[in-house]
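One protein chain omitted, others in place.
Moving on, here comes chain A:
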Amino acid sequence: MDRFEWCDGNLYTGEQLVEQQTGVALYDGQEKTAFEIGILTLTTHRLMWRDHRNRSCVLCVPLSLVVYLEEQPSGFAKSAKIVVHLSPAPSQKAAGPVSSSNQSFVRLSFREAGEKEASIPPRHRPGIVGIERSLDQRNKQMNKNISHAFEDLSKLMEKAKEMVTLSKTIATKIKEKQGDITEDETVKFKAYLLSMGIPNPVTRETHGTGDKYYTELARQLASMLAKPIEESGGMMTLTDVYCRVNRARGMELLSPEDLMHACELMEMLGLPVKLRVFDSGVMVLQSQSQNEDEIVNNTTALVTEQTSLTAEELSQLVGLSVVLARERLLLTEKLGGVCRDESIEGLRFYPNLFHSSEV
């Protein structure tokens, strides 16, 4: 303890802080001292202790005096300690709290933990090797984490596999109507499959019976989209819907499958929008008020007015996406309103003169 000297707690030029820990008590050898609660600071040059209440009470010992560190792990009702063995005090030394002591070591008692950080041997000054070493250590740690993660993943998948096998036996049971599983249980079972993401024919067959989640979702989508769909000319492609809905949600996004299921239910639920699949495979949500004849008449009128139109031109005229404009034209063509001119410049539609002019 006699190695300690009073100081002002300021760092020397070139001295850097390494670690700090609150709630540290100083022991002179085995004996308790008056320095009970304080902040221990490890710098590149010194070990400092500052009293918790009386901030001007600061002790320090130069690291050059530190011979050896020893850890004493915490025990029952005993906090972890680090024993700092010190070499004899130099003859010329600033005044300290104790002028002489027969103990050659002090103990630092860590009442608020943190002994691990503080016990970094002060000899390891950061150098290139030191940096390399710490990087290496970090890499090792990371690799360990990842391989841990993979291991955990394999275990988890093992469990999942069991679930899949089990669910398959049950599914066949339900299908063959062996063992009368009640309606209630079937619903529960379906929910399980859904949660696990197990594709199953059972879920698809009985689609119409109304999965609560999907009917709710369908209603929600319909009320949310009715206006935007009306504004964009009565139709919206499912990919647009997907983007719009998920952008609006921001979190807990919808999966394409969920969206699809919900849209399939819309017509059955009598909602103001419904799913429509075009011959080309394009899927749209269409507002119920949208009238096919009206579209055809409008499109025919537009084409006649402009003498000819491509999908791109129509899309700009009415503010639709090109894909939808093309569908409109194709639909109109199918019903005889317009006829096509296919060339290298793309597909262009002209009024159907056979239909309109009286020859």
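As a working rule, a residue touches a chain if its C-beta (ideal position, glycine included) is under 8 Å from a C-beta of that chain, and two chains touch if they have at least 3 such contacts; residues count from 1.
The rule we apply is simple: contacts and distances are computed from a predicted model.
The listed options are "Vacuolar-sorting protein SNF8", "tRNA(adenine(34)) deaminase", "CG7048" or "E3 ubiquitin-protein ligase AMFR", and the UniProt record of the chain not shown names that protein "Vacuolar-sorting protein SNF8".
The missing chain, though absent from the display, is touched by one residue of A:His52, A:Arg111 or A:Lys173; that residue is A:Lys173.
Considering A:Leu238, A:Val296, A:Leu314 or A:Leu329, the position touching the chain not shown turns out to be A:Leu238 (whole complex).
Of the residues in chain A, those that touch the hidden partner chain are 145-146, 149-150, 152-157, 159-164, 166-167, 169-170, 173, 178-181, 185, 188-189, 192, 194-199, 213, 237-240, 242-243, 246-247, 251-260, 277, 280-284, 322-323, 342-347.
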